[in-house]
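A single protein chain has been removed from this complex, and every other one stays in its place.
Note that the chains take the letters A and B in the order they are written out, and that residue 1 is the start of every chain.
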Amino acid sequence: MSSGPPRAVYFLSDYGTEDEFAGVVRAVLFRLAPDVTVVDLSHEVPPFDVAAGAAMLERSVSHLGAGVVLAVVDPGVGTDRRGVAVHIAGAPAAAPTWLVGPDNGLLVPAADRLGGADRVVELAPRDGSATTFDGRDLFAPAAAHLVRGGDPDAIGTRVAPDTLIRPGESSGREPAGAAPAGARGSPTGTVVASVTWIDRFGNVQLDLGPDDLDRLGLALGGRTDVELTGPAGTTATHGHPFSARRVRSFAELGAGELGVLVDANGRVALVFDRASAAGALGFAGPGAQPQVRFRVLREDPSG
Amino acid sequence: MSSGPPRAVYFLSDYGTEDEFAGVVRAVLFRLAPDVTVVDLSHEVPPFDVAAGAAMLERSVSHLGAGVVLAVVDPGVGTDRRGVAVHIAGAPAAAPTWLVGPDNGLLVPAADRLGGADRVVELAPRDGSATTFDGRDLFAPAAAHLVRGGDPDAIGTRVAPDTLIRPGESSGREPAGAAPAGARGSPTGTVVASVTWIDRFGNVQLDLGPDDLDRLGLALGGRTDVELTGPAGTTATHGHPFSARRVRSFAELGAGELGVLVDANGRVALVFDRASAAGALGFAGPGAQPQVRFRVLREDPSG
Partner (left out) sequence: MSSGPPRAVYFLSDYGTEDEFAGVVRAVLFRLAPDVTVVDLSHEVPPFDVAAGAAMLERSVSHLGAGVVLAVVDPGVGTDRRGVAVHIAGAPAAAPTWLVGPDNGLLVPAADRLGGADRVVELAPRDGSATTFDGRDLFAPAAAHLVRGGDPDAIGTRVAPDTLIRPGESSGREPAGAAPAGARGSPTGTVVASVTWIDRFGNVQLDLGPDDLDRLGLALGGRTDVELTGPAGTTATHGHPFSARRVRSFAELGAGELGVLVDANGRVALVFDRASAAGALGFAGPGAQPQVRFRVLREDPSG
């Protein structure tokens, strides 16, 4: 750690506190920078609301001390949106010098409030990490590296500060709803799964791994029917099957499209892009959950 | 830092966790006392509920170690209620020696549980600070000063311990409701503002600063009509205009009185005293918010 005033990581996100997302990121920060204090600003930015997060960060930032801001409100996680570390020009000694997070407008108002960016590093993706939890796998390691005084060029490539996306410039993707699937062709494989977790964002985690999808014949980009039945031991069916597509990231999904992806824990999950799969599919609150039956079709018609 | 066992700041408030209030106070504590651990007790005391906060603190205090209690449940912020630091007589080495917060009964049961107050310092207001966020601007700096072993006489004036307000002695102000305004006189100025934030307490922050109020001709104590219209680009009006008064603190407002004040971020906000302005004015949840039109009257009738 280089000299100067003690530094903290100031951590803001839309992770909520019901799940372990924020806690796991704190654990990663401790593992990589154990001498550094983590100051939680808030983790209850409304899910996916980049503008609300940017406003909260802008309000907060002039009261922070030395260190690094770690901010994650990131509906584009897993797409080609950049992860960035933004350096502040001439920040006073008792103010943050770096802001780390997605390049989607979240960081810019706070950076401007602190004096403006004079250097931006586009973070290099880390090998083998998941594509849905960059807070844990990309941003926290970068923040830990920088707060310890590490070389910024070791974690990415310099890009021009004026290429940062400003608030409101992010893409116009809309929250999606569920589209029922028609009966199309004959199945090549089926599997029945149980729900293991419904997280704050409404993602429905199942007791399946990537190997199960391979056995099912569901490759990336491939389609499957998804049908909800009663809890284990019952036979009731919950309405029509839904059509879903296997993707690597939430944002690959269009409006009205249900996705199947391998989540940050290596489990298969049913997801929407910036909407609750649990809500759209009619999962209720606590209690016995329906089971999920996948049927993969030989051919993939219009969908 | 003076010798003795390691010390923490034990932090309790009604700030909630959805907004950044508690986080910004933690950041101020880190900036001023970076070697000191902050132990969050809870920030979910029901808003403004001094008795609930006092009970929670009393239940907790015998389990705390050395250091300073920072407790903020403070409906009287900005009034002439005192901010105090309460010293405990003969506290054991592994117990808090100071309790910092508003003099409204919040601290006394915990102080009694620890052995009773033998010294009380009335905190001197800090120049240039806001009048609505003493947790950030007054109490956290005092707690940081004391936990580092600073001289208590440097941050205020000694007062007699028996002048502390005990629980239930606080003033009998009632939560306020909104009073519709009549049509009274002709406007001297109008401005239309957009909502930028609705916080946990229902305060409605607008995209206006103090300069806008000056241009509008709305001085401290002056009155304005406030009218809600549809979101930008629409013309629907949401019922009758409300009458509001420009104040410096929440507690200057009477029951049923809407206030306009410059908040702790330097922005103009619509507020009530210990009630939700957003609720009283009919702001709904997420989604496009109405705009807010101010019309300042030449004369200020009964109201």
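Convention: a residue touches a chain if its C-beta (ideal position, glycine included) is under 8 Å from a C-beta of that chain, and two chains touch if they have at least 3 such contacts.
All values reported here derive from a predicted model rather than from experimental measurement.
Interface note for the absent chain: among B:Leu64, B:Ala117 or B:Val195, the touching residue is B:Leu64.
When the full complex is taken into account, the listed residue touching the unshown chain is B:Thr37, out of B:Thr37, B:Ser194 or B:Thr229.
When the full complex is taken into account, the listed residue touching the unshown chain is B:Met56, out of B:Met56, B:Ile88, B:Ile155 or B:Val226. Per the touch definition above, the residue from A:Ala8, A:Val28 or A:Val296 contacting the chain not shown is A:Val28. Residues 17-20, 22-24, 26-28, 30-31, 34-35, 136, 196-197, 265, 286 are the ones on subunit A that touch the missing chain.
Counting the whole complex, the residues of subunit B in touch with the unshown chain are 5-6, 8, 10, 12, 17, 37, 39-44, 46, 55-56, 59-60, 63-66, 94.
The criterion applied here is as follows: only the chains that are shown with their structure count from here on.
One simple way to say how far apart two chains are is to compare their mean CA positions; for subunit A and subunit B this gives 34 Å.
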